[in-house]
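Note that one protein chain is taken out, while the other chains of the complex remain in position.
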Amino acid sequence: MDNNNNQPTPGKFWTWFNPIGRQTGGWAFILNRITALGLLFYLSLHLIVLGQLAKGPAGYDGFVALMRNPISIIGELLVVAAGIIHGLNGIRIFLTTFGIGVTLQKQLFYTLMALALIIILVFGLRMFTAA
Amino acid sequence: MSQKWNITLKVSRQKAGETPHFDEYKMEVDPDEYVLDAVERVWAFMDRSLCYRHACHHSTCGACGMRVNDVEKLTCITFIRDVTHNAGTLKVEPLRNFPVISDLAVDMGSLYSRLEEIGARSVLPATEAEIENPPSKWDPADQQYIRLADCLECGLCISACPSAATSSDYLGPAVLAGAQANGLKRNPELLEIVDTEDGVWRCHSAFECTAVCPSFVDPARRIMNLRSQIIKERFGNLFRKA
Amino acid sequence: MSKPQAIIVGAGFTGTATAHDLALRGFDVTVIDRGDICNGTSGRTHGLLHCGGRYAVKDQESAIECIDENILLRKIAPMAIEPNGGMFIALNESDMQYREDFISGCQACHIPIDEITPQQALALEPNINPKLLTAFLVPDGTFDPLRLALSFAASAKKNGARFRTFTEAKSLIMNGKGAVSGVNVVNRATNQKYELRADIVVNATGAWAGEIAEMAGSIVQVKPTPGVMVAYEPRFVQRALNRLNKPGDGDIVLPQRRMVVVGTTSFEVNELDYVPVLEEHVKIMLERGAELIPGIKHAKMRGKYMATRPLIGGGMGRGSARTFKCFDHKETDNVEGLVTITGGKATTLRAMAEKTADVVCEKLGIHSACVTKDVPLLSYRQYYVLPN
Partner (left out) sequence: MTETTTSKSISAPKSGENTWLWLIKILTGPLLLIILAIHLLVNHFLGETGLLTYADIIAYYRNPIIPAMEIVFLATVVTHSLSGLRGIILDLKPGRDVLKIIDWILVLLGISAVVYGTWLALTIASSGA
């Protein structure tokens, strides 16, 4: 129930992620925010996991071996993809903020995302074949 | 006169204190009519209790902003043809991020008072109006031309902005665009208002404001330009102090 | 004795301007409207701040009202006006024959005009029809209808007037002695019904004036006469462009923001609350507009709409005078407590309000002079900022 009568409220944070009715820049915003939160979560996990390195080879290699199943690799690929999308989208934000390509931000977004897709595919191939 | 369409108009209804719900009106429309015409006919012939705002009917007053099929539109210039099809539905809701007075009418007081506070100009010299294809050379007489600003103060940008949805403190695209049009050089007092977490830095480059702006304001571009102005100002101040 | 109380029905041009005038004269004013400010005719006005040139030949009373009010409004409401002047252009022999009458008419009405050559005209406005035969510069202007009304409303609010929008007059309260003593209203936003009482009720509903007067058993002879207007992109001209001839269909093109608006036509209707925009009238606007500005022929249409003028008095369509009239229903139908103001044009809204407030004051035996000529209006945004 919308008891604050249609006014802005922190409780509406879910609308950040609502793609309905949004246009190019809005989708970019959604992608950017989801990947940001995802990467932040991953970064904390990553740091904790790397702590295993300090414990010597046994602990770390054991963990790595545990992570060599396809589901984990897909998870890892998702992280890589998030990083690439967030990073390339960041280029759009960086450029437009400094007044470059503001009128071309849609084309910029599509180009960068096409690039992101290619890079993600390359990484995906590599990660699955290396396994 | 084109072939008539039969459409279902789904209108968000809400009297004071009520939870909003949709009422459906089946009606015959001309696809070359505007969404506002359909809404107006609901009031005139089908349901006299409908509340909505409108005035000029040709995109100069900014009163008739609504969400049409989830996208912010100035309904007086939105052809029915462009937003639905024969036998289709047309969902009409009030703008987001403004308190609803009733049904489709919202109270845009917050926008107007902020525009007032930053001193956004409603009229400005034609030479400053950033016309798309300006005459190659302004006639000397043009220097005196005063014209109404592009911003209709319709609130579409504030309804579309994801940042504005959660923070009522965010100045919002229209206000920042007004500040940009005034210029920091000429209005140094604006610097402390726009260079804050509720000012230009609250923008997350979603460009939704520009996507929905019905009147050439391009608020996103103006926000980006305002950022450059601020950075210049801040670095300038740094060296001036040193 | 507390302040005299007035209810104004209708928040269009006359309603808001009368509220401003009465509030300045010490009235306790409540304005009601079934919609928001300017939802009827006023909001859809063409937006020409007349210099009177259009009426200088046939209707000099209106012309003089126009030039006087034009000068005043520029001073008191600069935030809603593009004061860029206007141009009358002649395109054929019939237009040229009108030239002499136009010059003498404008002189008689003290409208400053300046005849310029076609070359000079084209230098100022490169997009007008290059085949023009002569041109006159006149002190026309353009205004933003909603913002002009809001400026009056904001100023009224500052002086204590209350605006009850989305509040519809259902019936007039009669005191049993044949006098109006208030209005039964319903708040359409809350469905709340209540009574508003006052010493005087001002019917400022323009084309709808007959409907409100009828609630008191009175009759107002107002002939609602809609006209169609069409907006095109881009802004072809910087000045209001008029055809140098008798007022006719589609003979004015106004710049407004990034567009030009061609207007208007004239027809009669019975159903007032929704008047369709007739396609054949849109076509006329395109043809007539393109005569003044050839570029319009291939321009992008931005909007088509109509507004219903409240014409009063005799005459048909263009023949009727464009002046306004304030009816004291005590005099017309022996109904006390009700005054109707209708007719007129947007340009003369302040004068209409002055006249109405004069009648109201006289009826209530209040001696208070009009000062609206000298009071600059507040910014229209203050209407939303000031508490109600």
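In order of appearance the chains are A, B and C, and numbering begins at 1 in each one.
The rule is short, and it goes like this: contacts are C-beta pairs under 8 Å (C-beta built on N, C-alpha and C of every residue); 3 or more make two chains touch, one makes a residue touch a chain.
Because the structure is predicted, anything quoted here is derived from the model rather than measured.
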**Item:** Residue among B:Thr89, B:Thr127, B:Ser168 or B:Asn187 that touches the chain left out of view
**Value:** B:Ser168
**Asked** Considering the whole complex, which of B:Val29, B:Ala55, B:Val71 or B:Ile101 touches the chain not shown?
**Response** B:Ile101
**Item:** subunit B residues that touch the omitted chain in the full complex
**Value:** 16, 99, 101-102, 107, 109-110, 113-114, 117-118, 163, 166-169, 171, 192-193, 195-198, 201-202, 204, 230-231, 234
**Contact set of subunit A toward the excluded chain (per top definition)** = 8, 10, 13, 16, 33, 36-37, 39-40, 43, 47, 50-51, 53-54, 56-57, 60-61, 64, 80, 83, 87, 90-91, 93-94, 97, 123, 126-127, 130
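Simple rule for what comes next: only the chains that are shown with their structure count from here on.
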**Asked** What whole-Å value do you get for the distance between subunit A and subunit B if each is reduced to the mean of its CA atoms?
**Response** 31
**Message:** Report the inter-centroid distance (CA atoms only) between subunit B and subunit C in whole Å.
**Reply:** 26
**Fill in**
Where subunit A touches two or more other chains simultaneously, the residues are none
**Request:** Give me the residues of subunit C that touch two or more other chains.
**Result:** none
**subunit B partner contacts - residues on subunit C that touch it in the complex** = 35-39, 42-44, 47, 78-84, 123-124, 126, 142, 144-147, 166, 188-191, 229, 231, 234-235, 238, 255-259, 261, 271, 273-274, 277, 279, 302-306, 379-385
**Complete:** Within the complex, subunit B is touched by subunit A residues 1-2, 5-13, 15-16, 20-26, 28-29, 32-33, 92-93, 96-99, 102-103, 105-106
**Item:** subunit B to subunit C touching residues, read off their complex
**Value:** 1, 15-17, 33-34, 37, 40-41, 43-45, 49, 51-63, 76-77, 101-102, 105, 107-109, 112-113, 115-116, 122-123, 126, 131-133, 135, 139, 141-142, 145-150, 152-153, 215-216
